[in-house]
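Missing here: one protein chain of the complex. Every other protein chain is in place.
As written, the chains take the letters A, B and C, and residue 1 is the first residue of each chain.
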Amino acid sequence: MSIRTIVAIVFFSILAVFFVFTALMLSFGEPKKTDMDDYIIMHTQNETGTNSGVTTIVFDYRGFDTLGEATILFAAVSGVIMIFRRVKK
Amino acid sequence: MIYNLPFIAVVAMILIGLYAVLFKRNLVKMVIGISIIESGVNLFLITLGYRWWGENGGVAPIFTSAPSEAVKNAPESMVLPVPQALTLTSIVIGVAVLALMLSLVMHLYKHYGTLDIIKIRRMNEE
Amino acid sequence: MNWFELLTLHSPALIVAVPLLAAFLTPLISKINDIVRNLFVLIMLSITGLLVAILGYDVFTNGIRVYVFGGGVPLPSGMTLPVRIMFEVDAMSIFMIIITIVLAFISIIYSLSYLKNQDGLDKYYTIVLLLIASVFGMELTGDLFNFFVFLEISCITSCALIAFYIHKKESILAAFNYIVISSIGALFILFAIALLYGQYNALNMATLASSIEFTFFDKIALVLLITGLAMKAGLVPMHMWLPDAYGRAPASVTIILIGATMASFYALLRVSFTIYGNSLAVELNKVGNSSIKLNMILGTFVLVLAIITIIVGVLMALKQSNLKKMIAFAAIAEIGYMFLAVGSWLVALNDPNLAVAGFNALKGGIFHIINDVLDIGLLFLVAGAIYYATKETSLNMMGGLARNMKYTTVFFIIGLLAVSGMPPMNGFASKLLIYESTYLINPILAIVAVLCSILLLAVFVKVLHSAFLGPEIPDFKDVKEVPKSMLAAMGVIACVIIIFGLFPDMIVNNLVQPAAEALANNSNYITSVLGGGA
Partner (left out) sequence: MSEMSKIVRTLSNILFPFIMIFGLYVIAHGHLTPGGGFQGGAVVASGCIMLLVAYGSTWVFEKIKTSRLSVFESLGALGFIGTAFFGLVFGGWFFNNFLVRNGIIFNIVPKTGSTLANFNTAGVLPLMNFSVGVKVIAGLFVIVLVMGYASSLKEWKQ
């Protein structure tokens, strides 16, 4: 049992206690506050013209996140191509 | 009836993934462990946005196919849309991190000839 | 609305959008030839630099600027909570952006000649631009989930850049360690953001700051956020990725990696002072008559880790034989100094007689960010120059390089004096501020800090002797000086270091002072979004 595994076990058990506590205390199904989401559900149609509540958030209310997401995919692809650049016939 | 069963599932996935990353020696198993933690956190995001309504639960916030009485009392009957958008982003992040890690694992296998992290670290020392 | 006001109005969004646009265009433009691509990257960076200058001038003259994406007014009609994503730029973010744009310029100019004969360069410049854009995004954003997205972009791009030398097996292993640790850290941060969203249904930092009442879940979210961000900033228990990552990456990439680490440090400050600012005075438990508040616990925790970081950083630096890893451990020690300053400010937050010393410590810590970035950056550029000239990284193989690499030796001496805090250089100014204030709070801290700083000096004098002075090594006889653009990059940093060292109050008064005030009280951070509500 090297020191590395002992440290790993201690780290694992502390985090396990944290996560189990949060899971048991949270209440499923009745969120405490929902005013931001209610605003979005009520205003999707006439403010952004879509019928789908999720797509308005992905592309209009929080569109900048999706731009970040597109750059993540772009970065991953150019990263993989850069790592495999020596692969010639 | 189901109290917070989804949250227990989330914690189980996160702990399994963490176990795989911390204690497994094979590189590919570590990568699988990280994607399990990733899906655990995504499940946690989705279950935070659920809202119980009427007798058979919340309705998806999409107006094309929503039943008429759900559309009438709109905000209470529909599930929260924001966590679903956040999960979309986090899934794509999971794909990107996975692609990069697997290409690095392929290169490590080409350079070191083994997938065992302990052997690789020992080879790297000297 | 002439074009200047239009540019100031839209500058926060454009500072992130212009590098992104450049990154998307680079693969297409690099099909023409290399010179056009390098010119294009430099032009786009100078446009971003112009925007940073405009935004900086605007924020320093008339306060915090809020930029809403897609809408005009922060609060939609009839709502008390913002819905859209917002960029919130105050004096502290401007301070960090100036550091990032300086590092970006130096890195690109340095890499023009440092990586000239490498292949796969068009992908390299694309990913460097994405990394710069993501560090800008991390420092400008006012939205927690948006910060997580930019943190993840900086993770992926810096991992790809660390693995740039794919023929070297150590850099691939360093990249793998880096991506594993930072993706787990980022997942913990995402879990904490989900917890906060579950509690307050708000992702905007200002809204969270005003509505936090420090329940059980906020404690867990704070712990997860601090561990995740400290893991990214290189604090002791999770610092193992930093020496390999800094040591194995090309020198021009390491400069921007330092900027990304400082952005994670800034985020740690932003989370603990702005979002949890109001709950720092929450009384957790009573010992005798004195009540132990959150800031006392958080402060002692950060102080203990800071002291261990400094000691581990310096001692490990003594033991290294690889030049780049030695400088990387010195960088860890410098990060320890910043956490020392922040921890002492946290400890001295609420008791009246130490308030001035605490604020001086915070000013010293913030000033030390820019000093450390410049000193460690200069040392890494020198290490890159040695590697470029002699293709040698381990110290015991080098010797007598001063004969034909005169300028690099001069720059190394300047960097050496600056890192260990000798008087003429900028390191001295900020470290003195930190020593004074931590001494008032707890004398042991200042004593350990001074000792380790002297040990750092010993480390680098050893390097100076073994690498530069010493007898002539036969196979280094025909070593010639590094090309002009690398010397220019090093020269710029050296001049800035000397200017900061000779006139520190010029920087402290009109750059560090507003940043420290912006960080200390989060009230106008909240009111500029929620409109006087909080």
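Operating definition for what follows: a contact is a pair of C-beta atoms (placed from the backbone, for glycine too) under 8 Å apart; a residue touches a chain by one contact, two chains touch by 3 or more.
Not measured: the values here are computed from a predicted model.
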Touching partners, among the displayed chains, of the absent chain: A, B, C
From the listed residues B:66, B:80, B:97 or B:120, report the one that touches the chain absent from this view. B:66
One chain is left out of this view; which of B:10, B:59, B:92 or B:117 touches it in the full complex? B:92
Against the hidden chain, subunit B presents residues 60, 62-66, 71, 88, 92, 95, 99, 102-103, 106, 109-110, 113
Would you write out the residues of subunit C that touch the absent chain, in ascending order? 10, 13-14, 17, 20-21, 24-25, 27-28, 67-72
Residue ranges of subunit A at the interface with the undisplayed chain: 45-52, 54-56, 58-60, 63-64, 66-67, 69-71, 73-74, 76-78, 80-81, 84, 87, 89
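We take it that only the chains that are shown with their structure count from here on.
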Roughly how far is subunit B from subunit C, going centre to centre by Cα mean, in whole Å? 29
Taking each chain's centre as its mean C-alpha position, how far apart are subunit A and subunit C in Å? 24
Please compute the C-alpha centroid of subunit A, do the same for subunit B, then give the distance between them in whole Å. 8
Each of the following residues of subunit B touches two or more other chains, namely 14, 18, 48, 82, 86, 89, 93, 96-97, 100, 104, 107
Expected list for subunit C, residues touching two or more other chains, is 145, 149, 152, 156, 159-160, 163, 166, 198
Per the contact definition, I'd like the list of subunit A residues that touch subunit C in the complex. 18, 21-22, 25-26, 31-37, 39-40, 43, 60-65, 67-69, 71-72, 74-76, 78-79, 81-83, 85-86
Interface with subunit B, subunit A side, in the complex: residues 5, 8, 11-12, 15-16, 19-20, 22-24, 26-31, 34, 36-38, 40-42, 44-45, 51-54, 56-58, 62, 65-66, 68-69, 72-73, 75-77, 79-80, 83-84
List of subunit C residues in touch with subunit B within their complex: 145, 149, 152, 155-156, 159-160, 163, 166, 169-170, 172-173, 175-176, 179-180, 183-184, 187, 190-191, 194, 197-198, 203
